[in-house]
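Provided herewith is a single structure, encoded as structure tokens, for subsequent inquiry.
Complex shown without one protein chain; remaining protein chains in place.
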């Protein structure tokens, strides 16, 4: 399952479905809204491109790390402290591929997927700056998604 | 929660409880019984030492990777294909500590915690050899646990 | 000739989310964005362009799902039905 959505996701169900033949290791990354003096977080996506990018990243990770399954759910809209922002679930035969594949997916999402976060604070709102500021987005030039 | 037990564990509940103040990243590792031509897996532990070791590893990881919470559940007894063997759940402020802390815990468990696995196959049973054969267990010499 | 321009995040707040624009043939992508930005908000214009009127290097420009560099945006002419997106560095995850 690859999705950009406002709804939350049932992680238990994702884990259940990731237990497929050959799987020995499952790694879940769950990025949640941290209570950095914020009241809420607002997430915005360039949805069509974000989904294409996530699908591309999942496919690349599957191939590079021999993953058996990849689920990526990126949420948008208003989220409260503790809510899931990004859920990445991978399964693999062995732990090495599962950990490395999961981390690869997360870092690539942070660099390449058009999503933005705004922190809503008591003292005003604030767009979170990208971690890859100049090489922005790392969306390759002139590449059809 | 640190445990060596025959019962399964509710991962959804662990995730829910790991969402504590300061947490921005949760990483779950779930090691499951892989269908390598086996019918079942039988796990055995030197329980008192295994629990002390898990507690020691959790404490070390918490300190080294600034983890906010650590849960480790290692199962024993007979497990079917797809069942959870080892569940490691960590939360941290940021993704780096969460991933690295999780991996550290897993590798240290594999090297230091007295647990053994026997594969039950149609063509006979087979003890899984340790991955750290000579430096066995890496349980330090002359160290009180 | 009709094209669609979308802005995201901070740029959306300054310039609006989606604009359908009627333009004359031969207009470059950068020129089109300059025209729209100037018309809508000085602050929005400054968020996208430097004093010389060229895109800040961190601005991401896409046309029909393909990313273009700021210099390319100066040369590329927009075509009927083009879908243009302009956004700041991504910060998801």
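As written, the chain order gives the labels A, B and C, with residue 1 at the start of each chain.
By our rule, contacts are C-beta pairs under 8 Å (C-beta built on N, C-alpha and C of every residue); 3 or more make two chains touch, one makes a residue touch a chain.
Bear in mind the structure is a predicted one, so any value in this text is a computation, not a measurement.
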| item | value |
| --- | --- |
| Which displayed chains the unshown chain touches | B |
| From B:60, B:78 or B:110, residue that would touch the chain that is not displayed | B:110 |
| Chain B, residues in touch with the chain not shown (by the definition above) | 31, 43-46, 48-50, 52, 74, 85-86, 106, 109-118, 127-134, 136-137, 139-145 |
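Here is the rule we go by: only the chains that are shown with their structure count from here on.
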| item | value |
| --- | --- |
| Per Cα centroids, the chain farthest from chain C | B |
| Between chain C and chain A, distance of the C-alpha-averaged centres to the nearest whole Å | 26 |
| Interchain centroid distance [CA atoms averaged], chain A/chain B, Å | 25 |
| Computed distance of Cα centres, chain C from chain B, in Å | 51 |
| Residues of chain B engaged with two or more neighbouring chains | none |
| For chain C, residues contacting two or more additional chains | none |
